[in-house]
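A short worksheet on the structure shown next.
Of the protein chains in this complex, all but one are displayed in their positions.
Per-chain numbering from 1; labels A, B and C assigned in written order.
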């Protein structure tokens, strides 16, 4: 698993390669919080290359979204495959997040 | 385990926090090779915060030292504790490396 | 000379009903590798598709995480034992920790509006919804989960294909 970050037109885009689970969620959290502290306000997490997410991974997304909103920013998600969508629907977290089909869709409407 | 890199007067100093073993040696190798590719020639690996090293870790040091020498550079080691020194002595690798007692000693004589 | 161990290892190659075991240190870093091993064994027995990639992977990850974090409270002297039976139509996974257990009946529903913004509390819910059966022993330190290979008509979770 690894995380890659790039900036696209003022949006911090984080790619999650591999699993987002209890063993590594802290890394993602720290990365995003560092950017938030550095003044960034628009965040997109791209799951195109993500294997699976567990409840800890979902929890990190919920708490990041909250922290970003508290600073007047926004977190969006993109490229959830069918399995990941099922997880968000089961847990009703699909009602909490702005979930775009593609990275471009998420970026163009920020 | 994590690696921290800084530059001190033209020397790339790498701190190894934790273990340098079969599960993570590639990370160290890649980090140093990237710097070598980027034109750096003087390297110091500081083991002050290292727990233990296994034969794979020793092997990475040997192969990095060789690659650096091939480019006209030099690799030094510093702050080996008594356990780590024992490993270098057992394997006779203490005869292959420039091993300094402290970081300052290694840096001042580069 | 440890012949006992050596011969036990070769028995593992004999075919028959697939049964396999892991005994793991209480360390979150082993979970991904352990789940990878179990998924690999299942796949080799031609169990595949979203029931493996989603339901099995996530359900087993949750069970292991709870065993390490709560059951064994990351105590470095304790292990987590995983036993898997791969049967023709289903897989049975047992995850046992060395903790004192808990009361799984007392866990709130994470999908209620007042819980939706909580960072935690979705693990057991996911196990319950992704697996076809889940049951703790009386003490609450051993969880037995059953996943059917094919989607049963009226269950949550994705259909194959």
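The rule we apply is simple: contacts are C-beta pairs under 8 Å (C-beta built on N, C-alpha and C of every residue); 3 or more make two chains touch, one makes a residue touch a chain.
Given the structure is predicted, the values throughout are model-derived calculations rather than measurements.
Shown chains touched by the undisplayed chain in the intact complex: B, C.
Checked against the full complex, the candidates B:11, B:45, B:58 or B:77 give a single residue touching the omitted chain, namely B:58. Within the complete assembly, residues 1-3, 5-6, 8-10, 12-13, 20-27, 29-30, 32-34, 36-37, 40-41, 44, 76-77, 79, 81, 83, 94, 96-98, 135, 137-139, 141-142, 144 of chain C touch the chain that is not shown. In the full complex, chain B touches the omitted chain through residues 1, 19, 21-24, 51-56, 58-60, 62-63, 66, 82-83, 86-87, 90-93, 95-96.
Methods note: only the chains that are shown with their structure count from here on.
Arrangement of the chains shown, judged by which pairs touch: an irregular graph that fits none of the line, ring, star or complete shapes. Centre-to-centre spacing of chain A and chain B amounts to 36 Å, using the average Cα coordinate of each chain. With centres set at the average Cα position, the gap from chain A to chain C is 26 Å. Of all residues in chain A, none touches two or more other chains. Across the assembly, chain C contributes no residue in contact with two or more other chains.
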